[in-house]
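A single protein chain has been omitted from the complex, and every remaining protein chain is retained in its original position.
Our next item is subunit A:
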């Protein structure tokens, strides 16, 4: 079902900041759901805001020249299911569910809090969101009116409807059904620019997909269609680079090379990749 065929990055991207947050997943670093006025019942918007605000706070910049792109295969299914179940049982809708019915709403909240007036998109893709979001940032940063792109992904735990969808999409091929608790959520974000704009790390397309052993990171293959694990891997690689320096190969459906050297280092990239495969 994956569509691939995404263009590799035409030019390297600088990574200004990354952030991740999980809630209710059972991981050690789960956080309580941040309170976000006007957003109720669902982890989607609070987690989206949490990772966005961490990146934008860590690296303040000209928000009139900042774009935002949010990837989520299914969107806020908690809100959608809650509203639908109320409706079919004859209860009136909660107006707050109307207000938060689209991912745009939380992006609107973020834009207001940080004064972002650049472009704002939300997308749904079966492809690896890392590939899709980096390609979109690469394209957007060709716009002379933009300097930065905040990309983020959000994924919620599964209701029984999500399990039914998963079974249909995988044609009951035995793929494990996502097992996150229904109230759980994950979000990850990266604030991107072109190298040379103060970014401590750079990411560029690599020619050869790597493997876990190449990088030593906790990289996993794309776990399921549209799953955002790749964004967590990107954030983990970024953190490791900032700590240790050097370069890392991020494998996946498309491979990327991360380096702390922000100069144009095509030759060095080849060398690093060779090292990575030794």
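The criterion applied here is as follows: a residue touches a chain if its C-beta (ideal position, glycine included) is under 8 Å from a C-beta of that chain, and two chains touch if they have at least 3 such contacts; residues count from 1.
Here is the rule we use: contacts and distances are computed from a predicted model.
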According to its UniProt entry, is the unseen chain "Nucleotidyltransferase", "Sulfurtransferase", "Choline transport ATP-binding protein OpuBA" or "3-oxoacyl-[acyl-carrier-protein] synthase 2"? "3-oxoacyl-[acyl-carrier-protein] synthase 2"
Across A:25, A:94 or A:175, the one contacting the chain not displayed is A:94
Out of A:20, A:125, A:229 or A:259, which residue would touch the omitted chain in the full complex? A:125
Given A:50, A:81, A:128 or A:233, the one touching the chain that is not displayed: A:81
Subunit A positions in touch with the non-displayed chain are 1, 3-7, 38, 63, 68, 72-75, 80-81, 83-85, 87-90, 92-95, 97-109, 111-112, 114-127, 132, 136, 139-140, 142, 145, 160-161, 164-165, 168-169, 225-226
